[in-house]
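Before any comments, here is the structure.
Every protein chain but one is kept in place in this view of the complex.
Going by the order they are written in, the chains are A, B and C; count residues from 1 in each one.
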Amino acid sequence: MAATLLILSIAIPWFGALVVWLAGDARPRLQHGLAVAFSVLAGAVAVALLPFSSSQILLSIPVGGAFGDFTFAADGLGVFLAVVATVVGSLAVIFSVGYMRGEQQLGRYYALVLFFIGAMVGLVLTTNLLLIFFFWEITALCSYALISFYNDDPKAVAGGIKALIITQLGGVGLLLGALMIFSYTGSFDLRDFIAQAGNIPQTALAVMAFGFLAAAAAKSAQFPFQTWLPDAMEAPTPISALIHAATMVNAGVYLLVRFYPAFAEVPGWRTAVMLVGMLSALLTAIMAMVATDLKRALAYSTVSQLGYMVYAVGAGGLFASQFHLMSHSVFKALLFLSAGAVIHGVGTRDMRLMGGLGQKMPFTRAVFVIGALALAGLPILNGFWSKELVLEAGLVGGPLWMWVVMLVGAGLTACYTFRMVWMVFYGQPRAKLHAHEAGAAMKTALAPLAAGTLLTWLLAGPFSKLLESTLPLHALESHSTLHYLEEVALAPATLIAMVVIALGLAAWWQRARLQGLVNALSGVARAAADSFGFEAINRGIVRATQNSAENLRVTQTGLVSWNIFGIMAGLVLVLVILLLGA
Amino acid sequence: MWHVLASLGILVCAIQAIRSQRLLMSALWLAGTSALVSLLLYLLGAPEVAVIELSVGAGLVTVLFVFAINIAGEEAIHLRSPLPRVLTWVTVIAATVLVGWMVFPGMAMPASVPVAEPSFTTTLWVDRRVDVLLQVVLIFSGVLGVLGLLSEGRAGAQKESRQ
Amino acid sequence: MTLNITNVAVLVVLGLFATGFYGLLAVRNLIKVVVALQILVKGAMVALVAAGNLTGQLQAAQSMALTVIVADTIVAVVALALAVQVRRCIGTLDIKALTSLKR
Partner (left out) sequence: MDATTALTGLILTPLVASPLVYLFGRLAARAGAPRNPARWLALVVLAAALAFLFPAGQAVLNGSAVEVVDGAIALRMDGIGLLLAAAVLVLGLLVTLFSSPYMAGEEGEEKFYALLVMMCGTMVGLGCASDLFNLWIWFEAMAVSSYMLVAFYRQQGASLEAGVKYLVQSAAGSALVLLGIALVFSQSGTTSLAAIRAGAAAGSGPVLMAAGALFLIGFGVKTALVPMHTWLPDAHSQAPSGISAMLSGVVIEAGLVALLRAVGALAGVSTSWGLLLMVFGAMNILLGNLMALRQKQVKRMLAYSSLSHVGYMLIGLGVTVGFQLAQGAAGGFFHLLVHVLMKGLAFLAAGTLLYALHLAQGSHHPLVADDLNGAARRYPFIALVFSLALLSLGGLPPLAGFMSKWQIFVAGVQTHNMAVIVLVVFAALNSVLSLGYYAPLINRMYRKEIGPVVEMGKPVPVVMAVPLALLALALVAAGFYPALFGWLVNPAAASLLVAFGG
């Protein structure tokens, strides 16, 4: 039964992808309907898998050799992420019915979304390293194809290719790590690896650990790979919500959590993880302060929040990191989708042109504000509880100065969130925009997410129970919800955090008075707008590669004599190597 | 003694074939090379193949060359070599010296006593019959290739079919 | 080093090898490129027969050399046909004119 459900949770979206593709672009209504049906069905199957979560292998397809056996397990961690992927996925698809109405090539759009959902489920449910890499790459492929969905827009094409290449570059780390693991343990099963990690030579284990960290950082758009995510915002907004906020970017955090027991003892690894998380959280929070594009601002905040999760993993707070991941998936999907409703309504993404939209779009404003408050970490909303847990984990498991930096980041988060809400929904309209409220399909998707943002923190207890059934060697204890609430509410750290967040809000409120400080910080702001030079590094590498490629083309002279010269040169080369080898 | 003379002749002819400016002369020098090679083959103890080399290499191939030069026309292209002269010499000498240095000691031994072997005919037609079959394949492919490259085109084909 | 026949044959092989490759590198007329190829293969053929002479297996070497002659002639024929067609179509035999395909 459980094995059937597991197969179905991957197969239904993939089969759906095929069906929607074959339905043909001539029948858009049918395509919308099919896509919704398949994605909702997949969500139902994944939810049905919840009670079956266990740390046993459910399914094993013998392949052998260099590929290992294809094994799957529905353990707590995996099922949780599978549920997030399919449920948020189905909501994004429902939202798309309204958002993508009238677009061409819907078949390609929905097929890729469904293909992505299936791959994401596969990624978190398999225990075979090859398959992890396999699904990992498929998610990257879908992400690339969907970012450049509007192929006529050169920015979309460039953004897609950039995302593909940067995540692939990081993927080389995962590849190397996985191959090293196989060469030392003779197996691709990650349970074998985690069990035997102690027997692997330290240097080899370090290569694996840092390889995985590079892969995770690239996938989760963490420092120093963060540049691709803002550019990925050229994608249709439901895609940004689903792939670039709620699911795929979590894969990096998932990877770190998954292999934490094996790598925790590697010297320097935990510090490096925390450092990556901290730098990402801080730098992108500053960038979000000056962003003018609504989606880019949200993208920066995504990187920043992912930084909190990564930081928590490094500090050993696996539960806190996953809990924040859950909250973030819900409220960030909500923010992106409601931003999508705004963009769909007004036809621009530039926040400088918006303002005062709240009156025309009251529903959208309401849900957006709920999401924003959760992002800022204000009490009662789910973001508050999870962020406080992250900060507590950091205080316990990491150095104090990093904790202070993360606190500052939390203050910045509150500040830029407020700025965003203000610029979009309040104040005077800055341009003549014909805004209209979100349609029925969009509202259907937004309402559950808003409810989730208000309520998911109540699930802390059941959630920890679920994570208890994660694969062996993960020491995750379960507690009741009340325990967590007490833990957060009674900790003095929470109070400090609240003060900082309040300061952040006050800073926005009193921005006129702080003009002097703003001016002082303008240099930082300019640097932030320039992504702190990382864009320049990216461009430099690309240009250097292209120039060397262009220069190398001279070698193809097209003259037979030079071709023969190549043969002679090859002969001399081989003879010399052979003589040296002898 | 003869083999030294023949060898010197071969090298001179070959170099002349490359050096000579006129195509026709080049082809004739090549024929000379071929004839002297056939002499050397004879001296090496391969009379049958020497005869064939003389008739095919020095005869047939030269005819083909002359034929081709007639059609293509004698074109005076005595401009400089397309590659830097130094590079040409360096690579040729480097490759030759390296190969020679590796090969010469192993080859410079007296010829061994001929082992008992079947006759040339048997070797060719029985032992290496597959090679002969492949010669046929080669000839067929070559002829098809030439036909494909040189046939007169549409007009020619139609004329042919009318006849 | 004595000037026995195998020694000399090896020298001839090397000489033909060098001359042939020099030709391929330095010559600009397509038909002369074919001449250079012929010289190259003649060198290899002499090497084959000399090898037969060395190991005392002359008949095997002879039959191989015969096959080489046939194969080589066929290649020369196709190459000359190609040269003729190049002359017809492009109007010159200069290989420097044959550089439209590059990069």
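Observations on the structure shown:
In this section, contacts are C-beta pairs under 8 Å (C-beta built on N, C-alpha and C of every residue); 3 or more make two chains touch, one makes a residue touch a chain.
Quantities reported herein were computed from a predicted structural model and do not represent experimental measurements.
Shown chains touched by the hidden one, complex as a whole: A, B, C. Touch with the chain that is not drawn comes from one residue among A:Gln104, A:Gln202, A:Thr292 or A:Gln510, which is A:Gln104. Check A:Ala37, A:Met180, A:Ala195 or A:Leu505 against the missing chain and you find that the one touching it is A:Met180.
Residues 13, 17, 20-21, 24, 30, 33, 37, 40-41, 43-45, 47-48, 50-52, 54-57, 60-61, 64, 67-68, 71, 74-75, 78-79, 82-83, 85-86, 89-90, 95, 98-101, 103 are the ones on subunit C that touch the missing chain. Take subunit B: the residues that touch the chain left off the picture are 98-99, 101-103, 105-107, 123, 126-131, 133-135, 137-138, 140-142, 144-145, 147-149, 151, 153-154, 157, 160-161.
In the full complex, subunit A touches the omitted chain through residues 63-67, 104-105, 108, 130, 133-135, 137-138, 140-141, 144-145, 148, 150-152, 157, 160-161, 164-165, 168-169, 171-172, 175-176, 179-180, 182-183, 545-546, 548-550, 552-553, 555-558, 560, 562-564, 566-567, 569-571, 574-575, 577-579, 581-582.
As a working rule, only the chains that are shown with their structure count from here on.
Taking each chain's centre as the mean of its C-alpha atoms, subunit A lies 67 Å from subunit B.
Subunit B and subunit C, compared by their mean Cα positions, are separated by 5 Å. In terms of their C-alpha centroids, the spacing between subunit A and subunit C amounts to 63 Å.
The set of subunit C residues touching two or more other chains comprises 21, 25-28, 95-96. For subunit A, the set of residues that touch two or more other chains comprises 559, 561, 565, 568. Those residues of subunit C lying in contact with subunit B across their complex are 1, 3-12, 14-23, 25-29, 31-32, 34-36, 38-39, 42, 45-46, 49-50, 52-67, 69-71, 73-78, 80-85, 87, 92-96. Interface residues of subunit B, counted against subunit C in their complex, comprise 3-4, 7, 10-11, 14-15, 17-18, 23, 26-27, 30, 33-34, 37, 40-41, 43-46, 48-49, 52-53, 56-57, 60-61, 64-65, 67-69, 71-73, 75, 77, 79, 81-83, 85, 88-89, 91-93, 95-96, 99-100, 103-104, 107-115, 117-120, 122-124, 127-128, 131-132, 134-135, 138-139, 141-142, 145-146, 149-150. On the subunit A side of its complex with subunit C, the touching residues are 553-554, 556-561, 564-565, 568.
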